[in-house]
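Let me begin by handing over the structure; questions about it come next.
The complex is shown incomplete by one protein chain, all other protein chains being positioned as in the whole.
Take a look at subunit A:
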Amino acid sequence: RIQAAAAVQAPEPPDYLDDKERGIFLRLREALDPVALEVQDISGGCGSMYAVAITAEAFRGLPVIKQHRLVNDILKSDIKEWHGIQLRTK
């Protein structure tokens, strides 16, 4: 019963994600268990900048900056390689 509830909540990675986007998507999903999650390469396919939007219970009560730090931490090794990241969390 618990597994069924989790399957309903956790978003599935859309088909149109490329491999890198999918990797980021899955990693964020596993770490934050979000109810809404979007990952998009905004560097024209170069894999050097991403727009990420996350809605997660894990963020409740946290100031925005702490929410962003949480995500920065999860994606730490990726962000080092990137030119930038656009982050929206709630």
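Quick notes on this structure:
Throughout what follows, contacts are C-beta pairs under 8 Å (C-beta built on N, C-alpha and C of every residue); 3 or more make two chains touch, one makes a residue touch a chain; residues count from 1.
The rule is short, and it goes like this: contacts and distances are computed from a predicted model.
One chain of the complex is hidden; its UniProt record names it "Monothiol glutaredoxin-5, mitochondrial", one of "Leucine carboxyl methyltransferase 1 homolog", "Monothiol glutaredoxin-5, mitochondrial", "FAD-dependent oxidoreductase domain-containing protein 1" or "Serine palmitoyltransferase small subunit B".
Residues 64-65, 68-69, 72, 76, 79-80, 84-88 of subunit A touch the missing chain (whole complex, contact as defined above).
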